[in-house]
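Below: one structure, written as structure tokens.
All protein chains of the complex are present and in place, except for one that has been dropped.
Labels run A and B following the written order; every chain starts at residue 1.
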Amino acid sequence: MRALEPWVVQPLENFLAESAARLTLLMTSSGQVVAQHGFSRSLDVMTAAALGAGIVASTEELARLMGGARFEALVHNGQRQSCMLGAFATPRGRWIGLVVFGPETSVGIVRLFFDQLVQQLAAAAPREPTPAPPMLAENFETELNASLKALFGR
Amino acid sequence: MTDDIRALTARLADEPGSLAFLELAEALRRRGQTDAAYKVARGGLARYPGLADAHDLLARVLSDQGELAGAFDAWSSALQLDPMRTSALKGIAFLYFRAGDKAAALEHLQRALEVDPDDLSIRQAVVRIGSEARPHPPATAPSGDPPPPAPVARGLEAEPVSPRTSPIFGGLEGGDGGLLLVDANGLRLGGRLETPEGHDAGDRVAAQLAGVSREAARATRLLGLGSWHAIAIESPDGHLVLAQPTPETVLLAAREPSLPMGGVTLLAERAARAARLWLETS
Partner (left out) sequence: MTPATQAALDRVTRVAGVRGALVVAASDGLVVAEQLMDGVDGQAAAALTGSLVGRLARTAESAGMRPPAFLHLRGDAGGVLAAPGPDDLVLVAVVGPDANLGLARLEMIEAAGRLG
């Protein structure tokens, strides 16, 4: 498990221990990865983050069109493994969690401890976030590479 | 009521938390007032659950009342707290002797003699029983650690110790059949379990039990139910009870459906105590 910000580590470790999730990705609503567990390739992380953020954005738009509140979570049940996407508010803005799990656990367990993860992240987030420097195009690739290095421990 | 009992009763009434209950219960027991002695001993034990003297006292009272299985448990508890307690070793030896297991009786008397070689009564008992005891393999124990007393079933119809009997559950009703001790990783520590068709299922069942203690603890904690004690499972083919001898182990007791669940639960509790003792002293 790797995280860009240290305060995310403990809540995420707790979630992984209880949920038995196989893969977990935490990202901002724009798809910027905050933490990951279980992925072995940076390309997979980037792809999953982009797709996950896109799915959540589409679904939120759909809910808006239907005139209802935002969906709390999306679950896709597969034969061998399933996937849950959940968007939630944090002091650092809106984040998305992508969780892949197998039959050794259940969607009920994953959701139960995902809710706990959300609460623990809210409690652990530093009070005064460090303001991010403005993102310039020439910095973007450097920032991305640095993030990927941190997420994969290289 | 005699003067000493009156005085001790008054003292205990004035100071309910004092240790006067030890003297009072013993005095009542010596006068044959075992019911009153039991109440006093129980009350004192509730206040001082970690006091070996209190467990020893209760065991003597229960032994006088003929509650030999309860006496065994109480002396076992005293030994857990104080492994060198000769009175408990002698008490358990007495119970084994009453049950006809002279070999186990001798083993416990010899341990008592190692602790107190000057106790003449122990020497005499060893000599007497030693001449009658059947051949018995010497207990192997790490130096400095007394081997645990083998638990005895209610009714004390102890089976002779045989090489096939598990050291953990030997002496319990049915031996170690239908009893399984499993560690947190799903590995069998002792006992055996067979399917209704007679196939060995111990290792397979043990593997399924990996993590069950943690999961049960999580469930009771998150639902505000405290710590978990037991899980009872009723199947048309049998009753299973899971208990927790230590935080790192799980005990499973399995019996046919003809035995009521209450009986299986009791068996599981006794087996868990035996397992705990074995884990602490092995």
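Rule of thumb we're sticking to: contacts are C-beta pairs under 8 Å (C-beta built on N, C-alpha and C of every residue); 3 or more make two chains touch, one makes a residue touch a chain.
Everything numeric here is computed off the predicted structure, so don't read it as measured data.
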Residue among A:Pro6, A:Gly67 or A:Gly108 that touches the chain left out of view: A:Gly108
Touch criterion as defined above, residue of B:Asp14, B:Asp118 or B:Glu197 at the omitted chain: B:Glu197
Residue in contact with the excluded chain [from B:Ala71, B:Leu89, B:Leu189 or B:Leu209]: B:Leu209
Absent-chain interface as seen on subunit B, which is shown: 193-197, 199, 201, 204-205, 207-209, 211-212, 215-216, 218-220, 222-238, 240, 252, 254
Touch list for subunit A against the chain that is not drawn: 105-109, 111-112, 115
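By definition in this document, only the chains that are shown with their structure count from here on.
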Where subunit A and subunit B are represented by their mean Cα positions, the distance between them in whole Å: 52
